[in-house]
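A single protein chain has been removed from this complex, and every other one stays in its place.
Think of it as A and B in the order they're written, each chain with its own count starting at 1.
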Amino acid sequence: MSTAAAQRPNGLALFILPSVLLFALFFFLPIGLMATMSVLTGNPVVMPKVAFTTRHYARMFDDPFYLEVIWTTIRIGLVTTLVALAIGYPLAHWMARIKSRTGHALLLMAVLAPMLTGIVVRTFAWMTLLSDKGVINETLLSLGLISQPLKLMYTETGIVVGLVHIYVPFMVLTLTGVIGRIDERLEQAAENLGASPLRAFIEVTLPLSLPGILAGSLLVFALAISAYVTPILLGGFQIMTLPILIYQQISANFNVGFAAALGIVLLMISLLLVIAYNRALGLVSGQRELQ
Amino acid sequence: MSTSTSHSPSLAAARQVASARTAAAPRHYGRYIYLTINIAILVFLLAPIAIVVVFALNPTPFIQFPPVGVSLRWFEKFFASRDFMHALWFSLEVAVLTTVSATALGASAALALARGNLPGTRLIVATMLSPLMLPAILTGLALFQTYVLLDVGRPTWGLVAGHTLVTLPYVVRTTLAVLHNFDTRLEEAAQNLGASPLRTFFEVTLPLIKPGVLAGAIFAFIVSFDQFPVSLFLVSPGNETLPVTLFNYLKFDLDGTIGAASVVSIVLAFVVVIGLDRTVGLRSYVKL
Partner (left out) sequence: MMGSSRLSRRRFLTASASLGIGTMAAPYVARADDPTLRITGWGGKWGEIMKAEIGPAFESEFKCKLQIDSAFPYLPKLQASSRSAPIYDVMHTNSNEQWAAAEMGLVEPKIDPKLVPNLADVYPYAISDKIVGVSIFTSAIGLGMRTDKGYSGVTSWKELWDAKYNGVRGGYVIPVNSLGQAFLMMCGTLFGKGQLDLDAAYAALEKLKPIKIVDFTGAMEKMLLSGEVGLCVIHDSGIYRYDGQNQPTDFVSPSEGVLSLEQVLTITPGSKMKELANAYVNYMLRPEVQKRLAETVWYSPANRKVKLDAKYDAKLLTTPEKVSKLIQVDWKWYNERKDEIDQRVNRIFRA
């Protein structure tokens, strides 16, 4: 990539304008409005007399329930991300290094096909597997290995399993690009110098793929804390995450202001993580590529 | 954390020596474990999809295992349902519109970012990628509240705008990746041979970045078709995307129609992916 000295913007710079417009109108404006709604008593369009209030935020800190919900959401996100990383990395490595074209194509299809079946379908698939009358329990019962159905669904573990399954493709596709760009000769050089394949991997490949690990993790985490369908169905409506609470506030309590406040809190958490990610990225590499 | 790629002759020689020292037994062992782990992961990814196919064919109208027979009744129900068919078409329509706008806006933004010498490029890139990093449910909620405040209801363009926002980062990312691996000497060569900047752009640059743009477009399509959190807030009666319709269906029936929908989606997926792979050779570029 040619390095540009401090040059003035050229004609191509104009191409950014449509996106800027999109972002301004459909991202920053709505988020600003949401922040505003979170400090108003009601919807100004419908109720002309609204006042500023901090009661929506105060409510969150009054009752430890809401902090628990926030923590549950983050916890599920973190566990999902870690497991997705553990599962996604080997697959991404294989996909990046595989020599045969057909092999790569098959792996790609195996990773993409679940993505195209849709969240609801995949969650339903896990319901058929994990529920008390589902595949796993019925099989174990009929084999006589258990006498009572195992509680696989209706727990955070069940939710994590479902979320991992749904978001692993995103992790794989992020990692495979980064791993693919790592020169294999570096690994070979390490092995030639006496390192075992495992050590070569740990000391050469893994560190070099760190930017991809960070990017993939951030992506999966953001997706996982935003999940609605999977936690609500696999948690049996008994595990409350922030998206479920937000949606319930809108649809069953009609509390647009409180929902907005919850949304802003979620936004703050995510922003903190993005900042942390960027810091980590800066530390990890003399990063010249934009990831 | 420094890395160095050495092209020194000693490396080549070392490599030859290494290949002569062919794989020792531990290496095979390690390879075996590697493959087993990966196959297990593949099974984890694909088994639930396979199970759904079983339920799509099982005539019992609730979750029950083992299956009692083979029946096409859920497929009939799926295709006969006006709601599902309309949702399928609508999802495709929204996905296509989203793909077009996300690709157009994202690719041009990537070009501007890579070549336009904009000030604060890194910050702009981070901003453009932020909808990926922030929970989509926030985007959906914020847009929903905006549309309510502006009293515009929930029009289709509003939904497409939301989808574009959450898919555009994919296009930006893949296009930027291609642009960065781009050998600018090709453009310089074209211009040295007399081509105008515009002609260089269309005949050299664009064709070479096409795979990256296309890969981004494919992601945009997939993500839009499967998008839930934004759609949940922004669909309106009569104009629902397939994921939302499927989810609502689960309120009334826990039967194999969902399975039928999944089989249809899988078939669709294979057709699209295989078809595009054949024409574009996308496999090398479908990376984030």
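Criterion: contacts are C-beta pairs under 8 Å (C-beta built on N, C-alpha and C of every residue); 3 or more make two chains touch, one makes a residue touch a chain.
Since the structure is predicted, the reported quantities are computational estimates derived from the model, not experimental observations.
Listed residues B:42, B:85 or B:195: the one in touch with the omitted chain is B:85.
When the omitted chain is restored, the residue from A:196, A:255 or A:278 that touches it is A:255. Among A:133, A:199 or A:279, the one in contact with the hidden chain is A:133. Touching the chain that is not shown, out of B:74, B:144 or B:170: B:144 (per the contact rule at the top).
Across the interface with the omitted chain, chain B contributes residues 61-64, 79-83, 85, 88-89, 144, 147-148, 151-154, 235-238, 240, 244-245, 248-255, 268, 271-272, 274-276, 278-280.
The chain not shown here touches chain A at positions 46, 63, 65, 68, 131-133, 148-149, 154-156, 235-240, 245, 248, 250-255.
We take it that only the chains that are shown with their structure count from here on.
Contact residues of chain A toward chain B in the complex are 1-2, 4, 7-16, 18-19, 22-23, 25-27, 29-31, 33-34, 37, 43-45, 87, 90-91, 94, 101, 104-105, 107-122, 124-129, 131, 133-135, 138-139, 165, 168-170, 173-174, 176-178, 180, 183, 185-186, 188-189, 191-192, 196-198, 207-208, 215-216, 218-219, 222-223, 225-229, 233, 243, 246-247, 250, 256, 259-260, 263, 266-267, 270-271, 273-274, 277-278, 284-286, 289-291.
Partner chain A is touched in their complex by these residues of chain B: 1-3, 5-6, 11, 14-15, 17-18, 26-27, 30, 34, 37-38, 41-42, 44-46, 48-49, 51-52, 55, 63-66, 104-106, 108-109, 111-113, 115-119, 122, 124-128, 130-139, 141-146, 148-149, 151, 161-162, 164-165, 168, 173, 176-177, 180, 182, 184, 222, 225-226, 228-229, 232-233, 242-243, 246-247, 250, 254, 258-259, 261-262, 265-266, 268-270, 272-274, 277, 283, 286-288.
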